[in-house]
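A single protein chain has been removed from this complex, and every other one stays in its place.
On to chain A.
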Amino acid sequence: MNAKRVDKIATGILYGVAGLVVIILVALLGFILVEGVPHISWHFLTSPALAFEAGGGIGIQLFNSFYLLFLALLISLPISLGAGIYLNEYAPQNTLTGLIRTTIEILSSLPSVVVGLFGYLFFVVQFKLGFSILSGAFALTVFNLPILTRSIEEALANISDDQREAGYALGLSRWETVTKIVVPAALPSIITGVVLSAGRIFGEAAALIYTAGQSAPALDFSDWNPFDISSPLSPLRPAETLAVHIWKINSEGIMPDAKAVSAGASAVLIIAVLLFNFLARWLGKRLYKHLTAE
């Protein structure tokens, strides 16, 4: 066979494989959306879940998901940023930092159910936080830290050393160079990384089942004092999220419309994750454009 023919065949096979992947994804997405979207309504998105009757919503679960996401990012972003900056800008290349990098890599491939059980033993039992938003947020932080740290480290590593030298040559210190030149230049990819990790957190269930709990007690949305247990902001109340809700309905849901609720909730979850992804791309592109041209 001549090279041209081999190339043609290879091209065909690659197209086929890529096509297969696209078909599987589109079919999966299509199925979830077609099954679920008809069930989505304003009522569904805002009203509390019902355990025994039909017509329940996912309002509280949706709120819990966003609140947990916010708290998890609030805790993990500063730590990841610091760790990423240290690893890429300050750390010497030696065995110790090599060990740190390996550890982060191992942590980032930790199964989330293990993170959940660790969170249960550590935050829920040991620190007596109970099944609560706080336990959940800490578990999600454990889950998110390694991934976010790596993505921030990579974003910084992609900034050319020319930029750092330019800063030093102007008499700027390393701290000034890192905070005022390198991090701003890496901002588009850092933000993309943060938003993508937000999508992962939002869809996470296994790490939350044993930490944030599987119940969503009624919330008083007129009470925003975080120290009241019925306040939406209370960090010590149990908080079932959307993903956990889907898992629970499918394993032990006894409401008559369990299937429809599950389908609707799945569609909402998928749409939210998709929105995160589009937002990440859009923000990244916009920021990049803003930095490179007017």
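We adopt the following convention: contacts are C-beta pairs under 8 Å (C-beta built on N, C-alpha and C of every residue); 3 or more make two chains touch, one makes a residue touch a chain; residues count from 1.
What we mean here is this: contacts and distances are computed from a predicted model.
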Chain not displayed: protein name in its UniProt record ("Phosphate transporter ATP-binding protein", "Heme exporter protein C", "Cytochrome bc1 complex cytochrome b subunit" or "Sarcosine oxidase subunit beta"): "Phosphate transporter ATP-binding protein"
Sole contact to the chain not displayed, among A:Ile181, A:Ile209 or A:Ala239: A:Ile181
Residue among A:Ala3, A:Ala169 or A:Ile254 touching the omitted chain: A:Ala169
Residue among A:Thr102, A:Ser160 or A:Ser230 that touches the chain left out of view: A:Ser160
In chain A, positions touching the absent partner: 160, 162-163, 165-166, 168-173, 176, 180-181, 184-185, 291-294
